[in-house]
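Quick notes on the structure that follows.
Note that one protein chain of the assembly has been removed; the remaining protein chains are unaltered in position.
Moving on, here comes chain A:
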């Protein structure tokens, strides 16, 4: 059973994603900020990370960067889910190695779940 790390500072949204993933039969863990995200990633080595960008302590981009630098963690697929829709942001994340970039308000939970399944299947 795949482990998915949910990095999200808004606890309502975090709860929603967790519920959807749990229904999708995934194991989930959450992190509320960038630092916690890295600690948890190192600790639990999830199979996929859902990463918010706007966060306290460390931004999503920084986390992504560090993840991809880390030998053990760089292979973990990362899907960015954020409200930021700037193109600069998108291309940055793509450059850094994100597998997907989703603007939260534009996607349903089902759609996100589908994407997760798709990526994990690869």
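The criterion applied here is as follows: a residue touches a chain if its C-beta (ideal position, glycine included) is under 8 Å from a C-beta of that chain, and two chains touch if they have at least 3 such contacts; residues count from 1.
We adopt the following convention: contacts and distances are computed from a predicted model.
Chemist: Any idea which of "ABC transporter ATP-binding protein", "Acyl carrier protein", "histidine kinase" or "NADH-quinone oxidoreductase subunit H" UniProt assigns to the chain that's been left out?
Modeler: Its UniProt record gives the name "histidine kinase".
Chemist: Just to verify: which one of A:1, A:105 or A:121 makes contact with the chain not shown?
Modeler: A:105
Chemist: Considering the complete complex, identify which of A:3, A:27 or A:84 is in touch with the unshown chain.
Modeler: Of all options in A:3, A:27 or A:84, contact with the hidden chain holds for A:84.
Chemist: Touching the absent chain: which residues on chain A qualify?
Modeler: Output for chain A: 10, 12-13, 16-17, 19-20, 23, 54, 83-88, 90-91, 103-106, 108-110.
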